[in-house]
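One structure is given below, encoded as structure tokens.
Every protein chain of the complex appears in place save one, which is left out.
Then we have subunit A:
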């Protein structure tokens, strides 16, 4: 497993991968992860207060998400599942739109779709979309050009549970056969709702990649340095025309699968406590303190910023506009049907009946 920063916050070296950034970059990563955690905690709290229908917490997975997102180049495209809040934050996707999706005011039709595609609820379905999109990048001549700025790649996020899905395995086959520029970024957070990793695979997931004909790398998913280093390498391969890569970011879902889940029913508290000792934010904080890159004053300012961000997030729920039935009638088809227009009138007439009654 590739690791560049131990849980205690000590820098270690790896034969193949090295961190190419500065300590200043890492101060930035600390901010990304801190704000991601704040966003996630606020959203979880909003669900508890009844403001969101459901929320899938990203708690504990901040390094995997932030490290991989910060490896992206401007032309790369993300195909997320439904938990990549930290990736969205790094890409500056308006997070209010994520809140809207889980509040149910719309279906997640956010801006910046070219950078960050819509959340995907069907487990693993997005890996095929990512592969097709990556094939399109090849056809468009955006792979393997001498100037790296002319190249683009795709990153598809999925989880350990998704590794059992046919679509995910088919996407491995298609991307390998066509040498498509796609990075499969698996956040192995050990649990697919209540099902442990051992039910999905009898071998470490990254070893499967070899059977599909491309490299697989296991990285400490709670080590933001290692994650970014490995993802940068994989994306570079993809952009250069060297084909797909599978990254298994070994991490842990510290929270529930979603707010509707109860992990006490199926996993031991000791296990969760053990993983709490590997926390991605704690270890980076320890390292940066040791380096003298941050001090108490810096952390206090970050906490202040995080608090302000929290109140901003809480203010969003009242600002969200519910997408109307009329808009839904508009958007089923690009070219609407006579039948659906008739049903729109039926809906309008039904509602008009209430107005007359008043």
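Keep this in mind: a residue touches a chain if its C-beta (ideal position, glycine included) is under 8 Å from a C-beta of that chain, and two chains touch if they have at least 3 such contacts; residues count from 1.
One rule holds in what follows: contacts and distances are computed from a predicted model.
Visitor: Which protein name, taken from UniProt, belongs to the chain you can't see among "Ferredoxin", "NRAMP family divalent metal transporter", "Alpha-ketoacid dehydrogenase subunit beta" or "AMP-dependent synthetase and ligase"?
Guide: UniProt lists the chain that is not shown as "Alpha-ketoacid dehydrogenase subunit beta".
Visitor: Looking at the full complex, which residue from A:2, A:26, A:59 or A:125 touches the chain that isn't shown here?
Guide: Checking the options A:2, A:26, A:59 or A:125, the one contacting the hidden chain is A:125.
Visitor: From the list A:24, A:318 or A:339, which touches the chain that is not on show?
Guide: Looking across A:24, A:318 or A:339, the contact with the absent chain belongs to A:339.
Visitor: Can you say which of A:170, A:195 or A:242 touches the chain missing from this structure?
Guide: Looking across A:170, A:195 or A:242, the contact with the absent chain belongs to A:170.
Visitor: Since one chain has been left out of the picture, which residues of subunit A touch it in the full complex?
Guide: Against the missing chain, subunit A presents residues 106-109, 113, 117-118, 122, 125, 127-140, 166-167, 170-171, 173-174, 177, 323, 327-328, 330-335, 337-340.
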